[in-house]
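Structure incoming, see below.
Left out: one protein chain. Kept in place: all the others.
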Amino acid sequence: MARFLKNKLMNKGSAPGTPVFIGKHKTDEVLIRLIDYDPENLREDKLADLSELKNLAKNKTVSWVNIDGLEDIELLKQAGEILGLHPLVLEDIANTGQRPKFDEYDNSLFLVLKMFFWDGREEIIISEQLSMVISRNVLLTFQERKGDVFEPVRERIRNHRGRIRTTGVDYLAYALLDTVVDNYQYLIARLGEQIEDLETEILKNPQPEVMDKISNYKTELKYIRKSIRPVREMVLNLVRSESELISDDLTPFLKDLEDLIVQTSESVDTYNDMLSDQLNMYHMGISSRMNDIMRVLTIFAAIFIPLTFIAGIYGTNFEYLPELHFKYSYFIFWGVMITLATVMLIFFKRKNWL
Amino acid sequence: MARFLKNKLMNKGSAPGTPVFIGKHKTDEVLIRLIDYDPENLREDKLADLSELKNLAKNKTVSWVNIDGLEDIELLKQAGEILGLHPLVLEDIANTGQRPKFDEYDNSLFLVLKMFFWDGREEIIISEQLSMVISRNVLLTFQERKGDVFEPVRERIRNHRGRIRTTGVDYLAYALLDTVVDNYQYLIARLGEQIEDLETEILKNPQPEVMDKISNYKTELKYIRKSIRPVREMVLNLVRSESELISDDLTPFLKDLEDLIVQTSESVDTYNDMLSDQLNMYHMGISSRMNDIMRVLTIFAAIFIPLTFIAGIYGTNFEYLPELHFKYSYFIFWGVMITLATVMLIFFKRKNWL
Amino acid sequence: MARFLKNKLMNKGSAPGTPVFIGKHKTDEVLIRLIDYDPENLREDKLADLSELKNLAKNKTVSWVNIDGLEDIELLKQAGEILGLHPLVLEDIANTGQRPKFDEYDNSLFLVLKMFFWDGREEIIISEQLSMVISRNVLLTFQERKGDVFEPVRERIRNHRGRIRTTGVDYLAYALLDTVVDNYQYLIARLGEQIEDLETEILKNPQPEVMDKISNYKTELKYIRKSIRPVREMVLNLVRSESELISDDLTPFLKDLEDLIVQTSESVDTYNDMLSDQLNMYHMGISSRMNDIMRVLTIFAAIFIPLTFIAGIYGTNFEYLPELHFKYSYFIFWGVMITLATVMLIFFKRKNWL
Amino acid sequence: MARFLKNKLMNKGSAPGTPVFIGKHKTDEVLIRLIDYDPENLREDKLADLSELKNLAKNKTVSWVNIDGLEDIELLKQAGEILGLHPLVLEDIANTGQRPKFDEYDNSLFLVLKMFFWDGREEIIISEQLSMVISRNVLLTFQERKGDVFEPVRERIRNHRGRIRTTGVDYLAYALLDTVVDNYQYLIARLGEQIEDLETEILKNPQPEVMDKISNYKTELKYIRKSIRPVREMVLNLVRSESELISDDLTPFLKDLEDLIVQTSESVDTYNDMLSDQLNMYHMGISSRMNDIMRVLTIFAAIFIPLTFIAGIYGTNFEYLPELHFKYSYFIFWGVMITLATVMLIFFKRKNWL
Partner (left out) sequence: MARFLKNKLMNKGSAPGTPVFIGKHKTDEVLIRLIDYDPENLREDKLADLSELKNLAKNKTVSWVNIDGLEDIELLKQAGEILGLHPLVLEDIANTGQRPKFDEYDNSLFLVLKMFFWDGREEIIISEQLSMVISRNVLLTFQERKGDVFEPVRERIRNHRGRIRTTGVDYLAYALLDTVVDNYQYLIARLGEQIEDLETEILKNPQPEVMDKISNYKTELKYIRKSIRPVREMVLNLVRSESELISDDLTPFLKDLEDLIVQTSESVDTYNDMLSDQLNMYHMGISSRMNDIMRVLTIFAAIFIPLTFIAGIYGTNFEYLPELHFKYSYFIFWGVMITLATVMLIFFKRKNWL
């Protein structure tokens, strides 16, 4: 739960527009990767710094510059200078506690959102911030760490698959967004499978651990929902945007993307409801077991209480207690007690209490 | 519950606009049925492939091409080429996990929604995806499996009943939509009857199975609601659409359809509320029974406890215990106990505890 | 509860725009009543069929044709032909399971809503569908059964009271609507009185029957709310309507009507809240009584348990049990027990448990 | 609770626009008070009837005619005739069950709202309906009873304080509205103090009466909220109104008034939440006490049950029961029992059950 606001404690009171790295994952080395392509040519390269960016922005080719690692503030400033970015954009890129958003500037579009990864080993979800700057001919992406979900997009560029090589920077940005959202859905499907498995566990053998699990899943879903919901708004704003950087041909793709996000957040809601239902089921299971115990045992007690009382009577030491001296008293005594117990059992049965 | 997102796990990372079949129900053979009509002529036929589609699109007659089975991707691509469909449309048709939606393209309208069937034998609801492409003179519909709810529409075409033979593709599409929504209502009425029967069961004899049933019905209704709600939006968009493919004469029919959907989703909400009330009733029934048991038995115990105590006193072996030696002690002892029990019963009665 | 959707099962799959009678209350005979008036003249008559309608539509006088009974489909079709009504209007009139709505056509306005009656004998609410077709010079109303709440309006027409004789068809329609809504309020006030009486009952003597009553009232209110809410929307649309059939002078009256409906549905909400509060009160009453029983009786038991134990000790048959042979043992034994009981009572009292 | 809709039962079926007095508080005599002023002159008077109204409407001075008592329908009609009021306005003024609203007519503005008074003696809130008719040069106000909260406004007029003497009818109306809303806030502050005191009571000594109090306060707040909420809308409409009767200079004052109402209804919500929290606290207090009783006493019982059992064993009359004949059996018996009790106490302590 600690991830929600902790970072704030690190950056109190600096001037707005000053980029300061706020985050946990420091990479060893910042990695700059360039993919530059047009329908005919493709160049894939690692860059040492962003000095080449000026030329890329002038070329007609589509250039995707991906930067893994945010702690090199100088690099950020360099990019900002070359592409003429607003200081607030630089600040937002460096701050990994950003809420997903879309900002439109004169010469560039700026997007921030979260990527999620499923860490198979530790069975947890890892989140990473992705910033995208769309400017003429250049797409600049910033990630916190090496390793991402964009390999299929790179493959499509390399293999000339789909329309990616024949379209512009806007389509490339869309392709990345689509991959991110696709990954949301994949992740939720994974999580959903586990949640559905939980249901069987609750029905078969409700253990207190279940409550912890449900609570954890709820927290995860809450965090995911917080990250996904603004993305829909972001895409809506992209569709509505009249920026020249987004061509009209992209509209159906963006609308499709919006549908995907709506569907994804509906799934989150569905699984959230499912968890609430499971919590209810668990509680009802527990309380039903408790009821059973109390009911059976109370009845148990109720039958023996009068019997013990009768035995108590004949355990008194009154001198003149006539029944004690009859020959068959003891057997009558047993008979009375068995009859009494039977009558009570029948009564309880009739009352539907057993 | 597994149906909500499972499919996702099958299609991670393909390029947008690539049709890939995502679904469970593979038909043995894809079936293409053509109904081609104008006020005078009617032709009903099975087609081997879609090559004829080009001519149909040129004719002035209304052509309804219905395809049962989605796994033949080549067929899809053929249709897309002839009618000039957007690649995303083809992808959506092939993916059976689509959220209901309406997309408007230059030369065609695209609708996806769910159809529901009541499987009388297994007493479950089966859902199937229906995709409609409305283009000039041709209505293309895609279903997952053979067998549908459109036979009455076909009968109306054959028998020249209603206005269907004298109107265009848009009215045919409306007639199909109307049939689908009509079927929603029929289904909910069926489900509703069962839910109402459940109420009697709960009042007469509340059993734990009831909770399972309620939970199942709730899930069904949740799924149905998720499928129905976007349909209203779809119809609203159809009304607002300025596409030439929808004539103005259709507006009152579409508004009527919208009313029908609103009414249907209100019914879903009503039955959902009813289920919540039933769950409450069940819980209150259970807890009221538990209360009765606890109350009666606790009072039971409370009466015998002091009596047993008194018997205990006269069971002590004190040498000097004067009462033991009086002649009528035993009978006085009985008298005291009966009096005590009576007084307590009266007291509990007065307190309204019995 | 069966009324919500049952009718649906009777009309599956007919062509849209085909009027089919869907309802329960078949009248013996369809009754057609005409009131035709202008400021000077008044004619009240029963008609055999609607052939006269054509003339009435041409006259300058205001004609109110009220039809009780919907099962004569031919009559409906006749009206439709003469006044040029849309086939969907005819279908909606014949279907008594209609959701309240307002449709605007070129030459007519169409309204459907529910009327409620209080059946004093059986203490239930009866609902009936009212359809109104407003066309030039003619107001056509359809009711399911004979008998309605419009007698005061007729009296006002006969006695030349208020402005009704000097205004047009639109004011007549408003007057009817106003009467219907007025009746809603009257009904809710009746229901409300009963609900308020229930409160006293709960406070004095909470019986399980109360829960049934609350549940019944909630269902009634839910049904009423479902019928009233769309009426507000209907009136709003009437105000906004630019149809020539509604004169501008009517606007303040319609706004007043809207206020009345808002107030009415607020009352429904208020009584609904009151019922929820009552349910809570009932539960708290029950659980508070249960708590009292459990508390007093548990304490009861707790006092006697140690006493019985002590008696048990001196009921043992140990050969060497010195206390048994002291002369005052028995009296000391009593003293100890009384002291113990007193101490415990004081302790429980102190702890505020008694 | 009876106030919500009762009045309705008195006015079923009268023609719209017919003023009929609907209310409970009949004053002995209707009182008409005039305050007529311009920056230089001030006249304060009691009027016998409204015949003078015609002249007042022609003068340039601001005339405030306040009428206490609504049952003189003739007076109402007179006012309506002279100022040309819509019949619905007259009906609304006479009906004290009106929902707060704002209506705009050609030559006048009409406002209805509730005033609240704190009856210090009976510690209840009294509500009264205030109707205002703003027309050129004349402000007409109607109250149910003598006595109001407007004395400070009158003082300001008399003493030439603030801007009231130099502004028009609109500012006077605003000043009255402001006073009414101010009074809302004062009242809620009073109520709020009592609610806050309740909290202390609950924490110190939770008694069942608390629930009644909370329920009463909730009802009061519900009623107040119902009366306040439409007032905001009313003021918003006043701001938006393009009527000549409202000068532009008034806008900041009206906006300020709106802020005040928003703040007031937020306070109502806050106190409402507080009451819900208190109800929760009360329940938790009760249930926590119950838990304590049950826990301690159950443990109590659990310790004595096995001890009593052991005593029972040595109370049996078996002929060959070796322990009975050992010399120190009785003391060992005591030792065993004390040990057992101690062990159990330690166990319960360890388990954190004590």
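Order of writing sets the labels: A, B, C and D. Residues in every chain begin at 1.
Assume a contact is a pair of C-beta atoms (placed from the backbone, for glycine too) under 8 Å apart; a residue touches a chain by one contact, two chains touch by 3 or more.
None of the values given here were measured: they were computed from a predicted structure.
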Shown chains touched by the chain that is not drawn here: A, D
Identified contact with the non-displayed chain, of A:31, A:211, A:236 or A:262: A:211
Residues belonging to subunit A that touch the chain removed from view: 1-2, 4-6, 8-9, 12-18, 86, 88, 92, 99, 101, 103, 105, 208, 211, 215, 218, 222, 226, 286, 289-290, 292-294, 297-298, 300-301, 304-305, 307-308, 311-312, 314-317, 321, 323-330, 333
Footprint left on subunit D by the chain that the document does not show: 152, 156, 161-164, 174-175, 178-179, 182-183, 185-186, 188-190, 192, 196, 199, 252-253, 255-256, 259, 262-263, 266-267, 270-271, 273-274, 277, 281, 284, 288, 291, 294-295, 298-299, 301-302, 305-306, 308-309, 312-313, 315-322, 351-353
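The criterion applied here is as follows: only the chains that are shown with their structure count from here on.
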Set of chains whose contacts include both subunit D and subunit C: none
Equivalent interface positions on subunit B and subunit C, same or different at half: different
C-alpha-based rotation, subunit A on subunit D, 0 to 180 degrees, nearest 5: 145
Mean-CA-position distance for subunit C and subunit B (Å): 27
Multi-chain contact residues (two or more partners), subunit A: 315
Pairwise touch network: line, ring, star, complete, or other: line
